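This is the structure I have questions about; it appears just below.
After this line comes chain A, so read on.
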Amino acid sequence: MGHADEAGDRRADARPGDARPGDAGRQEAGRQEAGRQEAGRQEAGRQEAGRQEPVRRAGSEDGAGSEDGADSPAVLSLRHVSKSFGAVRAVIDGSIELRAGEVHALVGENGAGKSTMVKILAGVHQPDSGTVLVNGGPTVLHGPAGAIGAGLAIIYQEPTLFPDLSVAENIFMGRQPLRRGRRIDGREMTTEADALFARLGVRIDPGRIARGLSIADQQLVEIAKALSLDARVIVMDEPTAALSAVEVARLFDVIRALRAGGTAVLFISHRLEEVFAICQTVTVMRDGRHVLTSTLTGLTAGDLVRAMVGRDMPERIPGERGAPGEVRLTVQRLTREGVFTDVSFEVRAGEIVALSGLVGAGRSEVARAVFGIDRYDAGAVTAGGRKLRKASPTAAMTAGIGLVPEDRRQQGLVMEMSIQQNVALASLSALRRAGIIRASAEHSFAADWAVRLSVKYGRLTDPVSMLSGGNQQKVVLAKWLGRRPSILIVDEPTRGIDVGTKADVHNLLDRLAGEGIAILMISSELPEVLRLADRILVMREGRLVAEFTQADGSEEGIMAAATGQLEAEAR
Partner candidate 1 sequence: MRALLRRAPLAASTLVVASALAVAACSSSGSSTPSSSSSSSGSATAKTGLKVFVIPKNLGNPYFTTADSKGTGGALAAISAAGDTGTETSGTAATSASQIPAIQAAITKGANALIVSATDPTALCPTLNGATKRKITVVTYDSDAPTCRSLFINQASTSAIGTSEVDLLAKEIGDSGEIGIVSAAASATNQNAWIGYMKQELTKYPKMKLVATVYGNDDPATATQVTQGLLEQYPNIKGIISPTTVGILAAAGVLDTAKYRGKVQLTGLGTPDSMKKYVSDGTVKAFELWNPANLGYLAGYAAADIAGGSLKVAQGATFKAGKLGTFTIGADNTVLLGPPTVFTATNINNFNF
Partner candidate 2 sequence: MDSDLNAMAGNAAMTPEHIAGEEPGPSPGASGGWGRLRPAMRWESGLVVVVIVIAIMGSALSPEFLTANNFFNLGLNTGEIAIMALPMALIIISGEIDLSVESTLGMSSALLGVLWADHWPMLAIFAVVAVVGVLAGAVNGLLVTRVGLPSLAVTIGTLALYRGIALILLGPRTVANFPAFYTNAGTTAIPHTDLPWSIGIFIVLAVIFAIVLHTTPFGRSIYAMGDNAEAATFAGLRVKRVKTSLFVISGLASALAGVLYTFRLNTAVQDNGTGLSLDVVAIVLLAGVSIFGGKGSIGGVFLAVLAFAGLQNALLLTNFNQEATGLVTGGLLLISVFVPNAAMFVRYLRQAARRATRRPPSEPALSLPRKDT
């Protein structure tokens, strides 16, 4: 574990202001839906968790229900749940209803709170407020076991397999078929596993150990596991992220079969065309809030995107950057077996290059390799004219590279340390005299950068864990800016931080580019990419598949390239 969790479940920005009346002025079914939701959301925004909403939403949900799986009761639903982690409010007001025989889509930008909703459904988290209802009755799911007991099967975004055990055992762990004397019936287990894979139209040897399975196969094993539970509700968190088109098609057949069998399915995906292909109902979340629940008929991808983003694509406010300067960072044919292949690009001084693509497309991995965290099998990285030594962050740093990593908590900060110590962590050698860190120097250094980035803090000696996500991110930025880098790699720089800070970060990046720093930005938030980047490189399955200039870049275009479903988009 400790991996970067689904984009920014950490994000918690209430932004009452930005709902534009235009939202309501759209397609048939979508229309009043969205309108009411918007209205409701604004109030909600003004007063923390809008408690007067239920009436309205109840209405909307009937609307949704009337379409499909008609008046079938909600087998499982969350009402106005909220969940905070530390200073970060992952879900502020989430509601969703899953009905038997209905495939329900949950969409939203990274950090909208989808995965946290899933974890609440899974009983992994107890909501801070709000209720979980099973068959309409309020329930408390005691841990994963409780959820499983309640007839829930969950396919997590990150496969959770036992690397040392056989595939079959991974599927049936805790529920292995038994022979006389409560002994495990290995043969039966294998045949059942084979049967499950047959349903999925794939053939994975149930006898092999899970270690070394490709992500796709791991995902398939997870799906098989969920199927084996014969659950009444199956939650699929980005099940298709790593699957090939054929496998996706098979999965959809299975889902249809399940639906016909009266199972309720919650389907989470970034690929909207999949949502349209398989789901009847959709719930859109944004910034931890429920935005919209509606039947899909009559909605378009555009409607959903707008509902997700909460605004039309903002046209770029051109930063006061001059033309890009000389090449600062060159990546040539970089390859890491099974992770990314033949990646080449360059970043010039004063230029922001965005590396875009789906989660798991290999963007962060490229960044890690460039910075020397991971080693690579082929290719070369040249920074400031010097070819960098493999797998040596030190070399990268001396070459003037700084990396603001993807997972702030696990990679960016030492949570037990104070703000000051975190800011100074990468510049210690500069802050010492006679080998000893000068407390005064460290303090003024940290204070200086805290001010420049307008970090909001109590004492510099407070543990960094007390700061909000946004301010934590500023601390990480300060840590690297403190080194005066000539090349700055920012991985998901605004993940899980509130709008205010988000704007700060955007302006900061703009300014830094203006000051001539070469910036490589990785972001799953297309609006942000479109707003900031001079050039946009799109990765898919470990390869660079497209490049857009700031001018010809469009959210749809990028998505299309990223999902490889060019024909599917636009409409």
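Candidate entries met the following condition: all candidates are chains of the complex that A comes from, given by their letters.
Basically, a contact is a pair of C-beta atoms (placed from the backbone, for glycine too) under 8 Å apart; a residue touches a chain by one contact, two chains touch by 3 or more; residues count from 1.
The shown structure was predicted, so the numbers you read here are calculated from the model rather than taken from an experiment.
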Out of the listed chains 1 or 2, which is the one touching chain A within the complex? 2
What does chain A use to touch candidate 2 in their complex? 1-3, 5, 9-10, 84-88, 90, 116, 119, 124-125, 128, 143-144, 163, 371, 373, 393-394, 396-397, 403, 405, 408-418, 421, 425-426, 428-429, 432, 435-437, 461-463, 465-466, 469, 472, 479, 496
